[in-house]
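Here the complex is missing one protein chain, while the rest keep their positions.
Presenting chain A:
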Amino acid sequence: MVIDQTKMADLADNLAQMDEVKGRSLWQDARQRFFHNKAAVGGLICLTLVVLFAIIGPYFAVWSNEEIDWAIIGNAATMGAPSIANGHYFGVDDLGRDLYSRVIQGTQISLMVGIVGASISVVVGTLYGATAGYFGGRLDGAMMRTVDILMSIPYMFVLILLLVIFGRSISLLFIGIGLISWLDMSRIVRGQTLTIKNKEFVEAALATGVSSFTIIRRHIIPNLLGVVAVYATLLVPLMILTESFISFLGLGVQEPNTSWGALISEGAGTMQYGTIWQLGFPLFFFVVTLFSFFFIGDGLRDALDPKDR
């Protein structure tokens, strides 16, 4: 009985000290669920490491990405293997350039393409989809028909056509990839908007005379953020894939710039001479990053999906 009494006293103390119960917001809930997902956390850690590699990596490089090691050039297969001693941690490429620096450069460019492409898609797709969904009716019909038409065009061919006609430049690549990526996003956002716009708080805003644009900005878009975040995370690897695809064909980034796709293409072209590291290192970073993004995206979807609660 003594034990029970102390327990009761503790409980009374606790109750007396306890402040009001803290509410948990949607985002706190989501964060908790996300960090319970091992695959997603693993993905986040791997991705952080890749990003750190792209940022801090250059400070450890002995050779720059454009410098040619004249002692090795021509003998890449026999002397160019990865070694700590001569400062080529990842070996050298076919022209005697340091692969470590080249992979860092490729990582920077590929990540940038992914993020810029996904941002364009988020901005354009969200605005377009929210507008179409909110106004509905004939405008919605026309806007979504346009998306349907644009979607059925084999965009890879059109993108290559664009690159050929207007010259290959990295900014055009960004724009081209961004312009084709918002179509899916706008469809998803439109669907979500259709359900949100019939909620009571939108009705209340309408009744108090808030303008349509403000309703979209203040009420519709914040409620879309969860879906958009999930989809944007899944879009980044797709953008990286698209860029790599085009660079693999030699139509994307141009020397002296490089990207994972271009490096994989070079490595694939020289691997029969036994320089397997030229394929291996870019491929490793490519695969690890894509995996991470897919796992993070899946984790976010599980964390933010209202059906799963």
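Here is the rule we go by: a contact is a pair of C-beta atoms (placed from the backbone, for glycine too) under 8 Å apart; a residue touches a chain by one contact, two chains touch by 3 or more; residues count from 1.
One rule holds for everything that comes next: contacts and distances are computed from a predicted model.
Per UniProt, the protein behind the absent chain is "Oligopeptide ABC transporter permease OppB"; the candidates were "Fe-S cluster assembly protein SufB", "Oligopeptide ABC transporter permease OppB", "Acetyl-coenzyme A carboxylase carboxyl transferase subunit beta" or "Secreted protein".
Interface note: of A:V41, A:I68, A:I188 or A:L249, the residue touching the hidden chain in the full complex is A:L249. When the omitted chain is restored, the residue from A:I84, A:I165 or A:A207 that touches it is A:I165. Between the chain not shown and the residues A:G114, A:G129, A:G178 or A:G267, the one that touches is A:G267. Hidden from this view is one chain, which touches chain A at 145, 148-149, 152-154, 156-158, 160-166, 237, 241, 244-245, 248-251, 261, 264-265, 267-268, 271-272, 276, 279, 283, 286-287, 290-291, 294.
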